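Below are the structure tokens for one structure; questions will follow.
Every protein chain except one is present and positioned as in the full complex.
== chain A ==
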Amino acid sequence: MIRLQNIQRRYVSDEVETTALHDIDLHVAEGEFLAIMGPSGCGKSTLLNTLGTVDRPTGGRYLFGDRDLAALDEKALAKFRGQTLGFVFQSFNLIDELTIEENVALGLAYRADAGNRRARVAAAMDKVGIAHRAHHFPHQLSGGQQQRAAIARAIVGDPKLILADEPTGNLDTANGEQVMNILSGLNAEGATIVMVTHSPSHADMAKRRIDMLDGRIVASAMRDI
């Protein structure tokens, strides 16, 4: 489904030049659950953002299906994200002024096709178990609840690909487990997931794991099933 070829990401600021990604080659098949691991600063988030098209590579090719995403302009990319992707962040990134329900509905706000919004929002909230908190504001929820709301927002549009950057990083063990179970369940239902994590046990719940160091992929392993 996804093919990265020679992807490079270089940050140039004043004098310093940082290369966050060196010649990354990566293939993600449909239905995969991929975990990315590595020490802090090795480029995991940069890679995930590149996959999510919220960051543009400075070199290489990014093929999604048979589309070359480099050829798309900002507007088309925004549309692509809205239709195809779901994001989950370490710090939840819910909008404070909106209720949980409104936050989840945001996942449909930028799609043209989204009919039957109320039902889909309700279904997504149900799936992650926060329907009873629909009319609360984010700051009234625990971290785990907020992250589940963020997942609901990510999945409400039935994305082909879910990108999760340390989704359990801010959560305690129990809440972390709960989030991982939801993600596994989604994968089992057919969603493709790419997840950054620092937790080996969570990485073990993925089907495949890659390790990064200094902007390169240094190892790739399939989980034995």
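What we mean here is this: a residue touches a chain if its C-beta (ideal position, glycine included) is under 8 Å from a C-beta of that chain, and two chains touch if they have at least 3 such contacts; residues count from 1.
Everything below uses one rule, namely that contacts and distances are computed from a predicted model.
Student: Name the absent chain as its UniProt record does, using one of the following: "NusG domain II-containing protein", "Butirosin biosynthesis protein H N-terminal domain-containing protein", "Putative ABC transport system permease protein" or "4Fe-4S ferredoxin-type domain-containing protein".
Tutor: "Putative ABC transport system permease protein"
Student: Among A:Q5, A:T19, A:T58 or A:N93, exactly one should touch the missing chain; which is it?
Tutor: A:N93
Student: Using the document's definition of touch, tell me which of A:A109, A:A188 or A:A219 contacts the absent chain.
Tutor: A:A109
Student: Taking the full complex into account, find the residue in A:M1, A:V54 or A:A131 that is in contact with the omitted chain.
Tutor: Result: among the candidates, A:V54 touches the missing chain.
Student: List every residue of chain A that touches the chain not included in the displayed model.
Tutor: That gives, for chain A, the contact residues 46, 49, 52, 54-56, 74-75, 78-83, 85, 87, 89, 91-93, 95-97, 106-107, 109-111, 139, 153.
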